[in-house]
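Pasting in a structure now, in C-alpha cells, and then I'll have a few things to ask.
Here the complex is missing one protein chain, while the rest keep their positions.
Let's look at subunit A:
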C-alpha cells in the first residue's frame, strides 16, 4: 500500500517535511513518519521522494509552423514564462490555442527521468526548453499529449506550488491481513495522530440527509451476503477529466486516472479504505439494482473485458435483467460510467468478507476492492463517512446532486465486547504499563471503555477494527503504541526449571551418520525434496507407482514428485559437478524420502491420531556417491564406499557385514553389489551403479559407486558390556584358497566360522578362532588376488586365522589339528557352490 505524505498531512492537519534530507529530531519529517509507521507495525518497504523544481506555467502567445517543410508535426511555440518570451519547438498535437496554459520546463530543468534540459536545435530551430506531458513530469500516466493547464493559472508560477501532491514523499507499507483499517490513508493517519499527539482532521463530507428516501432503488434478497447497502441516485453529473491535483494524487499511490467519477471512487478507496462503485443509472434495466446470488452459469463481462461464467456462490449486483457487477470484486462493462453519463447510482456497501474472497479466487480477480472487502471493511460510521466523502467530491467536481437514497440493512456483525483486566497487560508483556496509559491508547484508537467496574474493563472496539476480538488483541494495541523499546529482557522462569521431552532417536542417528560419512572425507549435499518423475525411473522397481507423493500444485514439472529415493538427487549433483569440473567427487546426503504406505495403517491411539495414520512414510536415508578417478573401471569405488558405510556404522557402535545379494538390486551392477547386514536385518545396499543407469545420465565415462543405509532398519546400538581381555597369545595360520570368482569372501568366512564352530566345540578349553586385534573378526582377509598363477574366472583368497585358548597357551600341534579340521570342513561346505574349491 502506497501512502502519500501530502495526503497524511491533510488528515493530520500538520505540515510534513517532504524533503529527503530533514531534521533528524522532527517527528513530522517524512523519514521519521516512516520509522514511526514501522514501529507501529505498519512495516515500511521503502520511501520515494518526488519534487518538480523549475517546471512552471507557460502561456502560449503564438504558434507557427516549423520552417522545415518536412517537419510537419513540429510547431514553433512562443511562450511567456512570466518574465520573458521564449521559443520552444513542440511536437504535440493537442497544443492549446493562443492564451492557453501549458507545463513548461525551461533550460536547466532536470526532469524526473533524469534528463537535464539544455537549449538545442530541432531541425535547425533553437528550442529553449520543453512543453511537457503528465508522464514526462511523473504526475500522471498520460503520455499521449502535453499537459494543458487551466486557463486562469498565472504564467511563471511553479507547478508544484499550485498543485498539492506534486511534491510528495510516498511511503510503501506492507499491511498485514489483520489491519483492513490501514488499507486507507485515514486509518494510517488515525494511528499516527495518536502516536504523534495531534487531532485527526476528518475530510470534507456532504450530507444528503435531506434527499428523499428511494426504497425502490436497491433490493437486497441476499442480505446475509450483503448486510448493508447504501445506494444513492445522482443527477446532473458531468463526466470529464478530474482536476490535476486528484489525478496526481492517484498517480502517486499507483492508480491510473480514468474519468472524474471513477477517479473519485478510487480516491475515496485510497482515502477511507472503502471500495465503492458508480453505475450509469440510465444503462441499468429498471434503473435499479438487485443484490442477489448469481444464477447457474450466468455470464458477465467485467470492466477489464473478461467474460466470466458465474456460480451460484457468486454475489452479483444485477439490474432488472442481468448482473452488472461481480459484487465486491469488479464492475460490469454494461453499466460503466463514461463520457456522456449524467445519472449515477452510487454503491457503498458492506459484503460478507469470506464470500468475496471465494469469488475473487474463483475468478482469479484479486482487485483493490476484493482485497479490502475480504479483509472486512466497516459497516457503520466509516461506511457512511466514505459515502459522504464521495458525495461531496461528486458534487464539487462533477456537479452531481443526490436525488434519492436508500440504506438497506441485513444481519450486521455483532460488535465485539471485550473484558480487559488492565493489570493483565503488564503481566503478558512483562513490563509495567499503568491503567491510565492503557486507557489513553485504547480510547485514542476509538475503543469505548467502561472503567466503572472493579477489575476488568468492558471494551467496545470501533467497527472499523474487526481484528480486535479478544483481550490479547487490545494488549497488542497497547504494545504497538506504548512501544517495546523499554521492554526489559527478563527471564520469568529460571532456565534450570526445564522440561525434558522424549526425542526422536532417528534424528540423533541421522546426525551421527552424517558425522561418520563426513569423517570419511565425503561432502554433505542438501538436495531439494522434489524430483522429476522421469528421473525416478531407475529406482522405480523399489516401490509401487501409487506410493509416490505428489504435490497437487507443483511449481514445475521437474518438481512433480516428492523424492522416493536419494539416488536421483545425488546423480543430479554428480551431473552438475561433472559439467563444471571433472574431479574426484564424493558426496553424501542424509535426509528423508517420501512414500505412501501400501495400505492404510491401523489407527494407533494418540493425541495426534486424527492425522498421523493418514500421512505418508518419511523414513531417513543416508546415501553416498563416489566417482572413481582411474582410467579403467576397477570396482574400487564401490569397495571404497562399502568401507565408508561399514566404518560409518561402526562409528555409531553398529557392526555390519557386507554380504552377497540374494536378489540383486536392479539399478546396481549385477556383479558389483552387496547388501549391508546387521545380524538378521538388511540395513542397506552398496555397489557400482548399473551401466544403464549411468548411461541414462550421460555419465558412462565415470565409475560411480553408490550406497545407502536405511535408518528405519538400523537397530539401537547396544550398550557394550565388558568382556575379559585375552591373556594368552594367539597362534596364526595363513590359508590360501583357489576359488571361483563368484564365491565371495563372506561365504568363505562363513564356511570357516561354521566349520570352526562344529570342529572346536568339544574338549576342555580347546583352541578357538580368535583375533587379538578385533575380537569380532577372528578371520582376517589379507588378499583377493586375480592374475598370474590363477585361472581366469577364479581368484585366490588369502586369509589369516587366529587360534587361542581361554586359559592356557596352545601348542603348535593341537592348532594344526584343529586348523586342518576347520579347512576341511569349510571346503566341504564351499563345494556346494564351487566343487573345484581347493587349498593353494
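As a convention for this text, a residue touches a chain if its C-beta (ideal position, glycine included) is under 8 Å from a C-beta of that chain, and two chains touch if they have at least 3 such contacts; residues count from 1.
Operating definition for what follows: contacts and distances are computed from a predicted model.
A chain of the complex is left out here; the name its UniProt entry carries, from "RNA polymerase subunit sigma", "PadR family transcriptional regulator", "Acyl carrier protein" or "Phenylalanine--tRNA ligase alpha subunit", is "Phenylalanine--tRNA ligase alpha subunit". Checked against the full complex, the one of A:406, A:459 or A:475 touching the unshown chain is A:475.
When you scan A:597, A:670 or A:715 for touch with the missing chain, the hit is A:597.
The residue from A:503, A:724, A:788 or A:812 that touches the chain not shown here is A:503.
Among A:485, A:602 or A:764, the one in contact with the hidden chain is A:485. The omitted chain makes contact with just one of the residues A:316, A:517, A:622 or A:779: A:517.
Where subunit A meets the missing chain, the touching residues are 38-41, 43, 176-179, 354, 357-358, 374-375, 427-431, 470, 472-473, 475-476, 479-480, 484-485, 487-493, 495-501, 503-504, 507, 511, 514-515, 517-530, 546-556, 559, 562, 570, 572-573, 576-577, 580-581, 583-587, 591-592, 594, 596-600, 606-608, 610-612, 614-616, 618.
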